[in-house]
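First the structure, in the form of structure tokens, and then the observations on it.
A single protein chain has been omitted from the complex, and every remaining protein chain is retained in its original position.
Just so it is clear, A, B and C label the chains in written order, and each chain counts residues from 1 on its own.
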Amino acid sequence: MFIDSDKFREECGVMAIYGHPEASTLAYLGLHALQHRGQESAGIASSDGSTIFMHKSMGLVMDIFNEDVLTRLPGNIAIGHNRYSTTGDSAVLNAQPIRVDCNKGMIALAHNGNLVNANDIRSRLERSGSIFQTTSDTEVVVHLIAQSKEQTLPDAISDSLRRLEGAFSLVIMTRDRVFAARDSRGFRPLSMGIIPAANGAKQDTVVFASESCAFDLIGAKFQRDVKPGELIVVGPEGVHSRFFAETKKQSSCIFEHVYFSRPDSEIFGQSVQVSREALGRQLAKEAGIEADIVVPVPDSGVTAALGYAAESGIPFRFGLIRNHYVGRTFIEPEQRVRDFGVKLKLNPVRSLLEGKRVILIDDSIVRGTTSRKIVRMVRDAGAKEIHLRISCPPTVSPCFYGVNTPSKDQLIAANKSIDEIRQYIGADSLAYLSLDGLKEACGEGVKASYCTACYTGIYPTEFVDVHDIKPAPAEVKI
Amino acid sequence: MFIDSDKFREECGVMAIYGHPEASTLAYLGLHALQHRGQESAGIASSDGSTIFMHKSMGLVMDIFNEDVLTRLPGNIAIGHNRYSTTGDSAVLNAQPIRVDCNKGMIALAHNGNLVNANDIRSRLERSGSIFQTTSDTEVVVHLIAQSKEQTLPDAISDSLRRLEGAFSLVIMTRDRVFAARDSRGFRPLSMGIIPAANGAKQDTVVFASESCAFDLIGAKFQRDVKPGELIVVGPEGVHSRFFAETKKQSSCIFEHVYFSRPDSEIFGQSVQVSREALGRQLAKEAGIEADIVVPVPDSGVTAALGYAAESGIPFRFGLIRNHYVGRTFIEPEQRVRDFGVKLKLNPVRSLLEGKRVILIDDSIVRGTTSRKIVRMVRDAGAKEIHLRISCPPTVSPCFYGVNTPSKDQLIAANKSIDEIRQYIGADSLAYLSLDGLKEACGEGVKASYCTACYTGIYPTEFVDVHDIKPAPAEVKI
Amino acid sequence: MFIDSDKFREECGVMAIYGHPEASTLAYLGLHALQHRGQESAGIASSDGSTIFMHKSMGLVMDIFNEDVLTRLPGNIAIGHNRYSTTGDSAVLNAQPIRVDCNKGMIALAHNGNLVNANDIRSRLERSGSIFQTTSDTEVVVHLIAQSKEQTLPDAISDSLRRLEGAFSLVIMTRDRVFAARDSRGFRPLSMGIIPAANGAKQDTVVFASESCAFDLIGAKFQRDVKPGELIVVGPEGVHSRFFAETKKQSSCIFEHVYFSRPDSEIFGQSVQVSREALGRQLAKEAGIEADIVVPVPDSGVTAALGYAAESGIPFRFGLIRNHYVGRTFIEPEQRVRDFGVKLKLNPVRSLLEGKRVILIDDSIVRGTTSRKIVRMVRDAGAKEIHLRISCPPTVSPCFYGVNTPSKDQLIAANKSIDEIRQYIGADSLAYLSLDGLKEACGEGVKASYCTACYTGIYPTEFVDVHDIKPAPAEVKI
Partner (left out) sequence: MFIDSDKFREECGVMAIYGHPEASTLAYLGLHALQHRGQESAGIASSDGSTIFMHKSMGLVMDIFNEDVLTRLPGNIAIGHNRYSTTGDSAVLNAQPIRVDCNKGMIALAHNGNLVNANDIRSRLERSGSIFQTTSDTEVVVHLIAQSKEQTLPDAISDSLRRLEGAFSLVIMTRDRVFAARDSRGFRPLSMGIIPAANGAKQDTVVFASESCAFDLIGAKFQRDVKPGELIVVGPEGVHSRFFAETKKQSSCIFEHVYFSRPDSEIFGQSVQVSREALGRQLAKEAGIEADIVVPVPDSGVTAALGYAAESGIPFRFGLIRNHYVGRTFIEPEQRVRDFGVKLKLNPVRSLLEGKRVILIDDSIVRGTTSRKIVRMVRDAGAKEIHLRISCPPTVSPCFYGVNTPSKDQLIAANKSIDEIRQYIGADSLAYLSLDGLKEACGEGVKASYCTACYTGIYPTEFVDVHDIKPAPAEVKI
């Protein structure tokens, strides 16, 4: 769950609360539970019925918000947003929610996903005189809403969403309503929950969150997923659902099950913990090997490793200890310590590894550089054999739907054979899970239907005019 | 020059640098020299020819910018902005420069003044689908530029400025040019200076600043004021001037001479120090009285007091000492100390005041609360008589041109006779400078022609659709 | 490894480096690896041969030290210290190292443990005119060294250590030497390691650390434990060992194996990971029960749970997910969420727990309040039965040797029967590991001999004049 320079990064997490006297506090707790989806910046907007308040800043949720800040976010409606961490170029300018004043009134909006036609829309809007203050794809959405000819806000929002192509799980608020929408393919998760009305309150609190793990902390009960193509409107009149677009073939991001989502979440109809154990079991079936112990690369590889161990009957051991105090930058001695960066995060347990044949379980290989260091470190700790097993297929294509992937030339599996990767990494054997095995473990066809473009290069949208391929129009910093 | 809750507040200071390898560093030093014009937030935008970088934050210039931040503002073009301090409601959201991306390319802009038709323009723009992200009047300017049908940027800027009514001293930058403009009445000051080209450099550096005091620190020579209605364009082709509007009757803010501008600045064609001494001399002529010593309320009343003393022959004494370490909030004992707030800033010198007939010189009375405390404190220190003299006429009307004034019902002189004010304040006598005396001291008709609306209620613009009377559309905080 | 208000707290971790050009950087990395032993404050002292530099502050190691700070800690000798976290009363005043100037020259010292006769010594010293500037027991050590009549520093240190009763693992430095010592019963761990000399360097680097996990990150190899009663002197003349006191019966803290030490450390001659798995296996043998899954309370209960699962054949599941972003204070909604505090740290995985008979494994019960909440939370998540198993015996007596325990009246096991505890906690069954089982798992008699006073009330020292029972002489804050 921690920041790793050689891991894929989720772009965002979103929260929305309707009808609770402490809406911004609940949003803040929900964002904390969704912290793994974005550690760069966070923000909350709230409404007391007459105006929309906002606070956003760089940093972790628990550092940004305190009692003082939350007091300045009054009202019983709130939305919130976490943004992923990059190396420093991005900025509070692009932090969300985005809040604007327009002919539809005041609107605030938070977005998880990526719009593949944002550049097209932006160019068109700029030509007609619109100005843009951020470099985020999300800013086009508020322009579209402002310029829609539709008379009511739900209609204007529907109209706008229909024009968007790509991945979006959106929460939108006005002074007195909350809107939640998911693109017609359902790329990113978005769940709805309920906090039953306390004594005296007339109406239940309605909440939305990227993942259901955000519900537990605030005492909400999971109700259902927002459906692909659905727009849910929550207001004084109650909860109403409409579909802004015809549903397309569902293509939910399978990597949410493999890596992104918290294991205690239920997404796309299935528990993540259950999926991950199934991935490990399947991996043991497909790529079994004789060995003494099964060792996960913590934290993300742990559940798959448990599944592998259970299926194979080979004992599970915590042969690598994760140091949870790791921050972003650490001073390295000039007299270099081998594999220093990895050692900061992981420490091998020599007494467990020494002389052993080790099956090492991880959830992905991006550039291969980190895997190479881990394997070397495990070998230095005395392991006799190291068999690396990956709980998904080789990653060969970048994602355009909200995951921050390196370009294709940096994805090792796009450029090397599996044996070449094994050699580079220095493992005695290397195996990936099959695509079919992955899909089955995640309930393809039963629970959901998945986008597997990163493993196949087959993209569910027609074009992939990539927002972030365009050189950032300006490194604007506030 | 320090923050005083019972003083008028200037809204802003602006800087621009064209053609210097350390443009952002010069902008930062200039903003520091203009710190008295705004202590709430500051920002700098710079261009390296291909993109516009920006950094803005709450706080003082010297706290916001350091070597690290300035390194991230490269290029030989920069503009900067200081914003005034309010009690906490305003925010980094409204900090400037404003930077946008539009069909004219990237533009950054900084504004000193207030647009009286901003709400009209904003409503019209919103109706046609524009979105607004700040509550600042300045945001309409970038919208107008983006929507102008003119083909060139200078034409589009001229076109836009023609649509604005009110006070504006503006600096604008693109990737490769700087623009400086002043409204057609010349409300706020804006000066141009030159740093002669160093060895090897082909072109002189051109700088613009709200006040000429910003030139000294960066080694620039004062050239001239930007003229009312003038737009100066500085680019690779040199310095070009055009007039975007017919010049109207000049109505420069006379209060810049009385209080706002730094005494070492030359504005509207006259040294501020010289004006202030003349105010004091004139006051002595108009409102002389027998006394033992002339004592200024520091710092702003000092020069007028010197003039008063010189004219009257009554000795000048520093009977009140200013504490320059005063910050924004101080903890007061619960067992209240009388006039605690004033004592934090000013301390009477008993040995000078005891048994004396004191002429106290100040530059304005806003609500009267602070003057009342000062008079009481001076009396507690033993003064036998206290004769308060104010170096301008009674302030009876709010300003709509960039000065932050309380509403009319809070201006004591709008609601009480001079003798009632005297009684409230507790002085033995009270006199204000006459309007004619004020104008003459500031060179009316000779050096400049002035707006004196705050003393007369006669406003030079036709309507005063006051931006800041409208309840802030949202207390948005970033 | 994270801060938990209902867990015992280790008091400190210590580091020492002799003979490395980046001594302070290595000390800092070592302290980071020992962060779990104390999160309140940290400090490093270093020597360049002519003076001793020092930096200490409240906070985590990675927040206190940066390149700038480390540059101001030059030289090839360094010692470091981590201090445990309390609720706010303790302070930087008591942070270590302690550095003094005395007739033996400049000395800096860092201490893990607790001296049971510190108050006695302090009273005697005060009577003879000594002054004390901290409330820490450690300050008496430097007084004793300064007042020793012995001629050489090793002799003076030996003389002083002989007068101390209780637990101490000490590192001491002068301008040109490092000393490491352990009390004669060997309560706390202290290990020695070697970094082989790099090309050109004449001498190996000698390092000392509370736990061997600190060696891995700095590329050091574990050599051996400092022995009970041993004083090791490292200087230009090499490494020399002496015994300052006759060795008493070893009484190493068995709770280091149960909870404190990092699983990747080897202490008292045995791998912590190995001990913990053995604890779990033994627990399964002693307190087996029919169930569906074994679930650890993470992070500390994980390894014991793996051992329990392996021994019992019941599947291991991560039914509780730990949130690693948890900070010290969180804002709770006024409309209380049940078990909010526990939910911030732990989230149950409903899909795994629902309808299951769960064996929950934890490493200790202090007051019982947290266990009660965890059990309730697991039950709320649908568990059918909950059988709590603790990997050590009931804690009935406070520790006086360096562990921060609540007083006896707050230890639930000192005041209730096991069945009463079970009832309070709300588990269906509750069992603790036997004392014999604990000792055997930790290698009693084979690897080491242990202090088990917290389980038996039988203390290895004659008297337990408890330093921290005395009301703190002053809540002094710097």
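Everything that follows uses one rule, which is that contacts are C-beta pairs under 8 Å (C-beta built on N, C-alpha and C of every residue); 3 or more make two chains touch, one makes a residue touch a chain.
Predicted model, so just to flag it, every value in this text is computed and none were measured.
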Going by the whole complex, the chain not shown touches B, C
Missing-chain contact, candidates C:17, C:34, C:100 or C:344, resolves to C:100
Contacting the left-out chain: of B:239, B:310, B:396 or B:435, that is B:310
Contact residues on subunit C toward the hidden chain run 51-57, 72, 92, 95, 98-103, 106, 126-127, 129-133, 135, 142-143, 146-147, 473-478
Those residues of subunit B that touch the unshown chain are 1-2, 20-22, 25-26, 28-29, 32-33, 35-36, 60-63, 65-67, 70, 198, 213, 216-219, 262-264, 266, 271, 273-274, 299, 302-303, 306, 310, 315-318, 321, 323-327, 330-331, 333-335, 337-338, 340, 343-344, 347-352
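Rule of thumb we're sticking to: only the chains that are shown with their structure count from here on.
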Taking each chain's mean CA coordinate, subunit B and subunit C are separated, in whole Å, by 60
In whole angstrom, the CA-centroid distance of subunit A from subunit C equals 37
Between the Cα centroids of subunit A and subunit B the separation in whole angstrom comes to 48
Touching at least 2 other chains, the residues of subunit C are none
